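Reviewing the structure listed below.
And then chain A:
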Amino acid sequence: MSAPVLRIADLVAGYEVDVPVVRGASMEIARGEIVAILGPNGAGKSTLIKAVAGLVPIFSGRVHLGERDITGQKTHDLIRHGLAFVPQTENVFTALSVAENLALASAVLPRAERRVRLDAMYDFFPDLARQKALLAGRLSGGQRQMLAVARALLVNPELLMLDEPSAGLSPKLVELVFAKLREIRESGVTILLVEQNARAALAIADRGYVLVEGRNHHEGTSAALLSDSTVAELYLGSARRAATS
Partner candidate 1 sequence: MNPQFFADGLLMGAMIGLGAIGVTLTYSILRFANFAHGEFVTWGAYGTLALTGAIGFAAGSDIDAIGPFSFGWPLLIAGLAAAILTGLLALALDLILFARLRAKGTAIIMVMASFGASMALRSLCEFFFTSAPRYYSRDIQIAIEILPGMRMTPDQLFMIGLTAVLVAAMHLLMTRTTLGRSMRAVSENPALSSVVGIDVDRIVRATWLIGGALAAAAGVMSGIVVQIRPFMGFDLLLPLFAAAILGGIGSVPGAILGGLIVGLAEAAAVPLIGANFRAAVAFLLLTAVLLLRPAGIFGVRE
Partner candidate 2 sequence: MSLDLLGYGAFFLATALSFGIICLGLNIQWGQTGLFNVGVAGFVAIGAYASALLTTPETAGRFGGFDLPIFIGWAGAAAIAGLISAAVGALTMRLRADYLAITTFGIAVTIQLLALNLQSLTGGPFGIGFIPRPFAAVQENALLFNLANLALILAVVTVLYLALERLLRSPWGRVLRAIREDETAALSLGKNARAYRLQAFALGGAIMGLAGAIQGHFIGFIAPDNYVSALTFQVWAMLIVGGAGSNRGALLGAVLVWGLWSASGALIAALFPPDQQARAAALQIAMIGIMLAAILLFRPRGLIGERGTVSRFVG
């Protein structure tokens, strides 16, 4: 059996040495899966994914991408190893045009591949193809998100990580984005997403991990998590209580 695409083992990470936000999280993502990381606000979901992406210091634990140990690797090398990350905010260069954003991302590819992959992205995201010359700062929220995803997908990553892809988007746009993610998985890319919107995430994910206070709390298939009362309590408890009072 091949190694999991991503393996996180007992990760402790945070912004300041004495204040870890992630306090011992572990998970495995197999090839071709869509896996969601869920949990209440402040659980450390974003910090975890940023630590994997090399943007947040890792204090202990290990991260493996396939066979390769990428713990503490420099962020800019990770994309060459096949790890693409879409941050939650500020995920496109607003001062560059759509075409320039993508051209920049293509620079890590061998010269021969660039044109092919760019054309593939424009095929996959026809809206972007129509607005190549537009400054990314002028795109709507949904289109920006698409550009951010296109930029990450351009390099044909092994693993695509997204930090709250639904944030700030209308329900209709969320549907569109998540439908796109399904398409992406069908093309063979493994996906890891951090999501506040548990329902939308579990609708497309195969499995989920629930993080609470920086540690693993719960895990299971989407179906199991959706029907699990404790998970519902974590997310929907306050809403249900509010509705019934």
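The criterion applied here is as follows: a residue touches a chain if its C-beta (ideal position, glycine included) is under 8 Å from a C-beta of that chain, and two chains touch if they have at least 3 such contacts; residues count from 1.
In picking the candidates, the idea was that all candidates are chains of the complex that A comes from, given by their letters.
Since the model is a prediction, treat every value here as computed from it, not as a measurement.
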Touch-positive candidate for chain A in this complex, from 1 or 2: 1
Complex contacts: residues of chain A adjacent to candidate 1: 53-55, 74-76, 79-80, 85, 87, 90-96, 100, 103-105, 107-108, 137, 151, 155
